[in-house]
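Heads up, one of the protein chains got dropped from this complex, but the rest are sitting where they should.
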Amino acid sequence: MINKVINFVEDTVSDVQDGAVILASGFGNAGATNCLLEALMETNAKYLTVVANNAGESDYGLAALIGSGKVSKVICSYPISSGSTIFQKLYNTKEIDLELVPQGTLSERLRAAGAGIGGFYTRTSVGSLLATEKEKRKFNNIEYVLEYGLKGDFALIRGKTADRWGNIIYDKSARNFGPIMAAAATTTIAQVEQIVKLGEIDPELIVTPGIYVDKVYLKK
Amino acid sequence: MINKVINFVEDTVSDVQDGAVILASGFGNAGATNCLLEALMETNAKYLTVVANNAGESDYGLAALIGSGKVSKVICSYPISSGSTIFQKLYNTKEIDLELVPQGTLSERLRAAGAGIGGFYTRTSVGSLLATEKEKRKFNNIEYVLEYGLKGDFALIRGKTADRWGNIIYDKSARNFGPIMAAAATTTIAQVEQIVKLGEIDPELIVTPGIYVDKVYLKK
Amino acid sequence: MNSQKKQMGLNRRQVAWRIAQEISEGSYVNLGIGSPELVANYIPEDREIIFHSENGILGMGPAPRPGEENGNLINAGKKPVTLLEGGSYFHHTDSFAMIRGGHIDICVLGAYQVAQNGDLANWATLDTSKPPGVGGAMDLSVGAKKIFVMMDHLTKDNEPKLMKTCSYPETGFGVVKTVFTDLAVIDILDSKFIVREMVETLSFTQLQSKTGAPLTLSDNFKTLTPPNLD
Partner (left out) sequence: MNSQKKQMGLNRRQVAWRIAQEISEGSYVNLGIGSPELVANYIPEDREIIFHSENGILGMGPAPRPGEENGNLINAGKKPVTLLEGGSYFHHTDSFAMIRGGHIDICVLGAYQVAQNGDLANWATLDTSKPPGVGGAMDLSVGAKKIFVMMDHLTKDNEPKLMKTCSYPETGFGVVKTVFTDLAVIDILDSKFIVREMVETLSFTQLQSKTGAPLTLSDNFKTLTPPNLD
């Protein structure tokens, strides 16, 4: 019987290795997986690359992981949220690398990785400082830049409800990066608030089908 | 007050002009908008290009529109379903053009058009007869072909339930091309079975937000 | 003196009010973080406008009542909001497909600078002591059908923000349609700043002296007369 539910949080991230690319869901705190990120902090994995929209706030969750020194690089769109002090300090002392990606390009690059798209052309960032090293190309006489898929080794996402197949639904705007990161990673681990019996989630309502989810952890 | 509901079927497609590109939802009969396609047949518009997965079955809906002589070209993945005799006869007598596109590439090209992606690279069709004129490129030493967005002037889609904002939900596998064609067309017209008050559709359940829908027609 | 100086131009609520008048029934509108969020408060009551938030909301409503905040229902500025009847949720990639695909009618953005050809600078200053951050600004600037800019006419140091060319790094090129400042409503047309409205406390020459590029008076020029909104 398929059962993706993992009982102990330390078993969710125990196979993360040095140098892994971690996709961390959330837009600010909405949809962020603090307990999985903190479990990752307890492992021996280091030199991690974290892909997320932000670079953590205050001193918990993503900020704590970054502060632990395990993260070599952050790929994100907006690391300057108020409260993102741990990242900013490490950035200023050059202890952490930053790849800054426009928010829509970040989410589209993740989608491309999950969808088998090697590269795509977007108008976003054309002509800007963020495109100086990007390949350009015109379609219908409008300029686009080439962007590449961005694949993760692990996605740490947060849902509302799951079942043993790993089907997931989200709550309101906490959906944000969850569905797209789940598809873009080799291994996807979901923290949820509730686990229900198979068939209890309306099939029309399922946002992330279990095919994209490897482990489910119930955070009470 | 926003109200996208149109009472008379002839008012849904009255502004389709000669040469228009029509995106027609449906996979076989599931999700096909027979009444809108037949309304289109009653207009004076001609030299239409139809984008759909199939090329119609029997003598109603898409098959009837094709049989009316108003369609110059079909862009589809599978025009050889059993019962697709009207298209096949016109194809054999060279009265209609065919652009054959792999099913996943077709849906991805539609998505690209709706998502502001000028072009994308897929492995699908690499090396095959369908790729002889396509530009190739390697990413991570794997070969891909370049595909372009495929935009429609009108999308004729079929949903289950709508509201006056044009929010739409679908029924089971009839969802198929509806959501993606709605986003890929300048004007989207939806045939639905039921219209409910604003707020009656669970916001977590809405598949096509009204931003992609211009007209809603209730087919009883 | 101080109160007189304040009265020379519009306050932020008045600029927001002016922008709100420009948004027609049924528009899909994204409001940038900060002052542009005020625009939602001044939409005429008989007009139905649907607000988009790039973190995955259509039909976003006003701030909740105190005590009714939900951390999972926030706007792009990460502040608690509500959802109107008819609203919907979607993931980030779908949300930015909506933006980049040209489905948003109007986006109202703040700006550091706007050039006379419509170039927009609103994502980075020349200060390198902090890491850069771009968020959705570049996607919005190229994706929305119309870009409105809401900004002060001058910087805090009385430097012009309407320029021949931006000195700050650009977000988008040739994208701005109309700039709404505390002093004027200025359309951009054929790489010219066209003054459509300005406050009556200022002469055109005075407005020009506060602007870093030539201004042209519109054939349809009107005085900008907002209601009192304190």
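Letters A, B and C mark the chains as written, and numbering starts fresh at 1 in each.
Simple rule for what comes next: a contact is a pair of C-beta atoms (placed from the backbone, for glycine too) under 8 Å apart; a residue touches a chain by one contact, two chains touch by 3 or more.
Just so you know, these numbers come straight off a predicted model, no measurement behind them.
Every visible chain touched by the undisplayed chain in the complete complex is listed here: A, B.
Listed residues B:Gly118, B:Gly149 or B:Gly178: the one in touch with the omitted chain is B:Gly178. Only one residue in the set A:Val145, A:Ala183 or A:Val216 touches the chain that does not appear here, and it is A:Ala183. Counting the whole complex, the residues of chain A in touch with the unshown chain are 1-2, 111, 113-117, 163-165, 167, 183, 198-199, 203-204, 206, 209-212. With the whole complex as reference, residues 27-31, 53, 55, 77-81, 87-88, 91-92, 98, 100-105, 107-108, 110-111, 122-130, 170-180, 207 of chain B touch the missing chain.
Please note the rule applied: only the chains that are shown with their structure count from here on.
Note: the chain lying farthest from chain C is B, by mean C-alpha position. If each chain is reduced to the centroid of its CA atoms, chain A and chain B end up 32 Å from each other.
Each chain gets one centre point, the mean of its Cα atoms, and the points for chain B and chain C are 36 Å apart. Shared interface positions of chain B, defined as residues touching 2 or more other chains, are 115-117, 203-204.
Shared interface positions of chain C, i.e. residues touching 2 or more other chains, are given as 83, 89-90, 96-97, 99-100, 142-143.
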